[in-house]
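Heads up, one of the protein chains got dropped from this complex, but the rest are sitting where they should.
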Amino acid sequence: MQQTRRLFLKGSMALLALASLPRTLLAAVWPKDSFDSTSASGALNALLGADVTTPSDQIAMKVPEIAENGAVVPVSITTSLENVESISIVVNKNPRPLAASFEIPPGTLPKIACRIKMGETSEVMAVVKTSSGIFSTSREVKVTIGGCGG
Amino acid sequence: MVRLAAGCLIFVATVMVYQDAFAGPAEDRQAFVAYFESRFPNIPFDEYANGIYAIDQDAREQWQEIETFPPYEFTIDQGRDLWEAKFPDGQMYSDCFNGAEIGVRQFYPRVDPQSGEVETLATAINRCREKHGQASLKYGGDEIVALSAYMSFVSRGQPINISVSSDEPRALAAYEDGKRFYYTKRGQLNFSCADCHVASAGQYVRADRLSASLGHPTHFPVYRSKTGGMVSLHQRFSGCVRDVRAKPFALQSREFRNLEYFLTYMSNGLGVNGPGARK
Amino acid sequence: MANQIKISAKLKGSVADVKSLMLHPMETGARKDPDTGNTIPAHHITQLIFTNNGKQVMVANFSTAVSKNPFFGFSFDGAKAGDTLKVSWVDNKGETAELETQLA
Partner (left out) sequence: MDRVRVNNDIVMSLKTLSIITLACVFIATKSVRAEDVGGSSCSMPGVGTQIKDIKGRVLTHEELFKQLYDEAECLRRAAAAAGAEWLETETLLLRSLEEADEQRWDSALALAEKARFQAGQALRQAEHEVEAWKHRVVK
């Protein structure tokens, strides 16, 4: 009984999703394995098929030195590399290191900004995949435990 | 009997000290502002409206990034909807706040001429609801905070303009009570508001830098990254009192309303810039 | 709330500068409810998609490590005034939201 009900719920939810989703969304697949991976290399392997990245000074990542609050850490990444296919943010010490991954179609600038959560002080790596390889740059972001919390 | 006498003596003594210990509100404020000017000579007066971000550069950049598209925008929308909704009698909040679409935030808290009590924006909102037969909103709850956020938003840039009328003794009494609260050490840690936010402003408490009290009330309510939600000024008071391990007073209690009255008067002339984003 | 997405798009020549904000708890699945002590199940946006006149200009894949009420900004070329920019998200529970705006 429980079982079937849960199945039914799942089904109906999927339907609801399908119904209201734009076509484009159905095309793109959320890289579950990469996001579930508990290691940075595991995540990159699952996402890009390799965990070796070439350090590049053509990637500019703006992150704070000391995060005011680990729950909201502003990250912005831009690169002068050519033919960028995707930009990903990896937080090595997070339980699941891959925080977000952005697919960049032709015409879209390799320039993104978002806000992420960090559990503790960690290297934050910007990983840029281009037609000619996988490049990265890293910065350490300190996460401190507050006193009275601003 | 002896104790009674002692009590009386102290009564008299206290009253005397109490009298001459007090400069007027205007002098208090001048001294308050002057203190921070000499403490942080490079910080222009208007900057104090930005709280700790007037002092902490690294934090300021993160804050500015968040303020480019702050999460409280959803709250402002909610507040606008509430503000524009009609009461069953066809009237609206604006009818209580002298038709003000232009902000009125800068005039609160004020002393209500009838009751002689300090009326904050929050109590004024509930008084308006009462007047139109509506149940009071829960202080610190989503709706009243959203309304305050919207009312602050439409008041942005208006200089805070609180008066402690000399011909209203109850106003002066409320001001003095708030002032006493502000400078009184309390709790197991034995801190006063001033210990942290005057004497130690800009210093670190573990990982946090202490903000200056000048400008404290200008930007509330705030969206806090810590809770991922909106926090009213009195909720913040409550948090501070808790932090020094004293039992907090109720939101909108007389103690907190009088404190807000004193604190906001100290910030006269600074621009309203609420709602704000804070850690 | 009614509008679960906010978007601001500014045209600079043919480049559209897009900023967006979504109302979403982004629960990690690791947090405990302070009252009940029960773990709060993960609830987070998985995909955020932008199309301009039907052409896909951005697919953002999110984990639970994206902050509550997510902010996301990017830019794309080949935009002109009057274009229809559409943003939509789907989360791990299959819930969705979308919003359209005209570039100006």
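By written order: A, B and C. Residues from 1 in each chain.
As a working rule, a residue touches a chain if its C-beta (ideal position, glycine included) is under 8 Å from a C-beta of that chain, and two chains touch if they have at least 3 such contacts.
Everything numeric in this text was worked out from a predicted model, so none of it was measured.
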If the full complex is used, which shown chains touch the chain that is missing here? B
Can you tell me which of B:K86, B:K138, B:R206 or B:R245 touches the chain that was removed from the display? B:R245
Just name the one of B:R105, B:R129, B:K179 or B:R257 that touches the chain not displayed here. B:K179
Where the unshown chain meets chain B, residue by residue: 3, 6-7, 10-11, 14-15, 17-18, 21, 23, 28, 31-32, 35, 173, 177, 179-181, 183-192, 194-195, 198, 242, 245-247, 249, 254-255
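In this section, only the chains that are shown with their structure count from here on.
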Between the pairs A-C and B-C, the one where more C-beta pairs touch: A-C
Measuring from the mean C-alpha position of chain A to the mean C-alpha position of chain B, what distance in angstrom results? 40
So what's the Cα centroid distance for chain A and chain C, whole Å? 14
Between chain B and chain C, what is the gap in Å from one C-alpha centre to the other? 34
Would you please write down the residue numbers of chain B that are in contact with two or more other chains? 66, 225, 228
Residues of chain C that contact two or more other chains, please. 19, 67-68, 71, 73
In the complex, go through chain C and note every residue touching chain B. 1-3, 6, 8, 19-21, 23, 25, 67-69, 71, 73
Quick check on the complex: what are the chain A residues that touch chain C? 13-14, 16-17, 20-22, 24-25, 27-28, 30-31, 35, 71-73, 76, 91, 94-96, 98-105, 107-109, 111-118
Contacting residues of chain B [partner chain C, same complex]: 66, 68-69, 71, 73-74, 77-78, 225, 228
